[in-house]
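Written below as structure tokens is the structure these notes are about.
Missing here: one protein chain of the complex. Every other protein chain is in place.
Chain nomenclature is as follows: A, B, C and D, assigned in order of appearance, with residue numbering initiated at 1 for each chain independently.
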Amino acid sequence: MVHVEGETPVPLLHARGLSYARNDESIFGPLDFMLHRGEVVLIEGDNGSGKTTLLKVLSGLLEPATGNILLDGEELTLARLSHQVALMGHLPGLKSDLSAIENLDFTIGVFGLRPGITPALALASVGLEGYEDVAIRQLSAGQKKRVALARLLLVPAALWLLDEPYANLDKEGIDLVNRLLDAHARRGGAALITSHGAYAFTTGAPRRLPLRSAA
Amino acid sequence: MVHVEGETPVPLLHARGLSYARNDESIFGPLDFMLHRGEVVLIEGDNGSGKTTLLKVLSGLLEPATGNILLDGEELTLARLSHQVALMGHLPGLKSDLSAIENLDFTIGVFGLRPGITPALALASVGLEGYEDVAIRQLSAGQKKRVALARLLLVPAALWLLDEPYANLDKEGIDLVNRLLDAHARRGGAALITSHGAYAFTTGAPRRLPLRSAA
Amino acid sequence: MNTLTLWFHQFGSPPIFHRVTARLSPWLYASATLIGFIGLYGGLVLAPADYQQSDAYRIIFVHVPCAWMSLFAYFFMAINAFIALVWRIKISEILAMASAPIGAVFTAITLATGSIWGKPMWGTWWTWDARLTSELVLLFLYVGVIGLYNAIEDRRQAARAAAFLALVGIVNVPIVHFSVTWWNTLHQGSTVRLLGPSRIDSSMLWPLLLLALATHVWFFASVFARARVSLLELESGKDWARSAVLGPGAAHD
Amino acid sequence: MRYGTTASACAALIRRDLVLTWRRRGDALNPAMFAMIVVVMFPLALGPEPNQLARIAAGILLVAILLAGMLALDNLFRSDHEDGTLEQLVLSPHPLSLLLASRIIVHWLTTALPLIVVAPLLAEMLHLPRSVLPVLLVALALATPLLSLLGAVCVALTVGMRRSGMLLALLVLPLYVPVLIFAAGACNAAQAGLPFLAPLLWLGAALALALVLAPMACAAALRISIT
Partner (left out) sequence: MRYGTTASACAALIRRDLVLTWRRRGDALNPAMFAMIVVVMFPLALGPEPNQLARIAAGILLVAILLAGMLALDNLFRSDHEDGTLEQLVLSPHPLSLLLASRIIVHWLTTALPLIVVAPLLAEMLHLPRSVLPVLLVALALATPLLSLLGAVCVALTVGMRRSGMLLALLVLPLYVPVLIFAAGACNAAQAGLPFLAPLLWLGAALALALVLAPMACAAALRISIT
């Protein structure tokens, strides 16, 4: 059932009473929240508070213990979900023996392509022109992260789930993430990102919606 | 030759024209710096600027391309060094099947023990009383990092080389690191720590000596 | 929800399972011991010596019940594994994993007693006959299930992975059982039949059947005992488990 | 929006795996080298009489190839798991079993096919009678894909485990036993001049069944072990 309150548009993501338990031990408590198109929400929490786990549950990798997740007002299924949701986890998911372009081509083959963009354009907009044919192995940690960001620009997903997108990035890299998030939100997308309580955005912070992730 | 200038005491660590090259490609340029007892120095630098590599060179894991390192005014040898220097790298070096105490006992067996401290005391001072006999596997990431810090308190090394000690820690953990560093400096030790240019200490920052790590 | 799943959910609720099996366990152990002693007395004292094998045949009273149990335990494990994977019932996961080590021990006893018996009968401890080989593979399957279960950190995930493996391996069970009919083996064919006349003297048959009953009862007793321990471990955070272990007062501190 | 079709996803996966194999084409020879070393060990351990070797040649070859295939299983999903690609595949909009089937096929092409190619050479080293060689090759052609498929299910169960090498062997080898029995049965029958078709047909039937069931089982196993 679509959960509409008054005039509010249907939220892109709607979690109701969502919780996850591992070995019957609750990792995060029952959560209720909505994410509308155009919003970027930052999940803040201490070490082990369950941020990564929450993103995995939302992406469908883990099954919630209780509650459910509505995507555009409809119950989440794995097939629909993967067209709508892009997860960027701790691991980059890049093959170090392939070039940046080859990696992106593989992503397109599996996940499809957003209209009006090409792998080369995406690489340019994360500041990697000239690195198209360099093997991932030869890129620095920060550059690898940028290739992973380029992938987000290509896939036709409205909802981005980014786990610690700022980790391991220098100041310039952090600015880039913030710019990409702004552009995505303006295009009608939404994003949920995690970050350690201890670290803060330096500039151009996205709208913060500190989420109490009950332990 | 001992390098004494005027009244200055012999520095604990003295790097002269130090550089490192991988495959004949310079990773960090020739560096000159001193570290005196009681000092805590923060090495700041962007991704891939060679911070980790510098610490590995200073600890003796990697051999410098040029230059040399004096420890207490004497040329560095691996045997002397390991009594004087403690390295805490990205990897915790803890056995997940052993308890915290068992891990610390192993460290003592191999590296020796500083007078006036015991494993239990060390665990208490990193805020882990009651966790002595819990297997490392069952600790959270932050707690694991704390056990690694407890190890530093036990070994009789005057110079601490800490690679990204703040990474993955929440606010409380960061405060703890700063307190440990202060105490170590007051005891006559010294420390060299790395951090991403993008991240800053929140409170009680150790003395900063931004080091230009030429690319 | 149909009646089957409803029943599973009821018996499968951890506190109820714990309570029921706690009450059952002593009775199961006691009756297994009693029946076992009667059977052994019948087999070792009352039954006459074999005209061919003299007293050596008496090892049948250990070998055959254990051999049956080695197959039955796998079957029981596989059924529980199936339930665990399809309906995600926790008790079934635990029961499946509890039966693996017990089945492995029965398999090992079968192999050992078979070898001991084989030396006087066939003149060798071991031959590469279909039944013997498939029973050995059964032991490997048990060991694989146990190894996989112990290798994964998360207990429930470990149980599900090992349950999956147990299901994959179940093809071996009919091979063990029918090997004597499908292939020309040294091992003798089935002598005990539930339907139709058995080819064994009744003075030997009744102790054998009693001992088979005793091993079944013993199997359930020890599966329940093991399952209770793992259940308490798994649910150690829950109130019922705390009060079950520490007494009723401990639940709320 | 252009959502990829399942066919294009499988094609992308196959293309990627072939390119990756080509980039590290030195590694592709490893299983064949391993089998060769194992085969060489036997004449050294058993003594070099050609007659005795010929009698046991087919069996040794099969065991060596089976062990090599088992060791090669290790990197069926490992690198994809370590860099996070496997997680992406599980989250992809396409049937996981088809994606995994593509992966298994390429893995077979790049590890087992070289083994079949060197098999005649190894057979010659062990003095296997020439007449048995065709049967051996057919048996290998049917058995090795079966081994890859069965192995993939076990690998999927152990993915993400640290010290999986030995455990994987324990899980996989009991499942390999029937395959070995039929393949060796065919070769030994041929060597004894007996009819050898029946075991080959059994292998073929098992392969057909595994081609359908194993990818699905593999997908189910992967979903269990990746979460």
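Operating definition for what follows: a residue touches a chain if its C-beta (ideal position, glycine included) is under 8 Å from a C-beta of that chain, and two chains touch if they have at least 3 such contacts.
Remember, predicted model here, so these are calculated numbers, not experimental data.
Trainee: From the list D:Leu66, D:Ala119 or D:Val132, which touches the chain that is not on show?
Mentor: Touches the omitted chain: D:Leu66.
Trainee: Considering the entire assembly, which residues of chain B contact the chain that has been omitted?
Mentor: 56, 59-63, 78-79, 81-83, 85, 87, 89-98, 102, 105-115, 156
Trainee: Since one chain isn't shown, list which residues of chain C touch it in the complete complex.
Mentor: The missing chain touches chain C at positions 124-129, 133, 136-137, 140, 143, 146-147, 150.
Trainee: Please identify, in ascending order, the residues of chain D that touch the omitted chain?
Mentor: That gives, for chain D, the contact residues 27, 30-31, 33-34, 37-38, 40-42, 44-47, 52, 55-56, 58-60, 62-63, 66-67, 71-72, 74-75, 78-79, 82, 162-163, 165-167, 169-170, 173-174, 176-177, 180-181, 184, 188.
Operating definition for what follows: only the chains that are shown with their structure count from here on.
Trainee: Report, in whole Å, the distance between the mean C-alpha point of chain B and the mean C-alpha point of chain D.
Mentor: Measuring from centre to centre gives 48 Å for this pair.
Trainee: Averaged over CA atoms, how far is the centre of chain B from the centre of chain C? Could you give it in whole Å?
Mentor: From the centre of chain B to the centre of chain C is 56 Å.
Trainee: Would you give the residues of chain D that are in contact with at least 2 other chains, written as numbers and ranges?
Mentor: Those would be 227.
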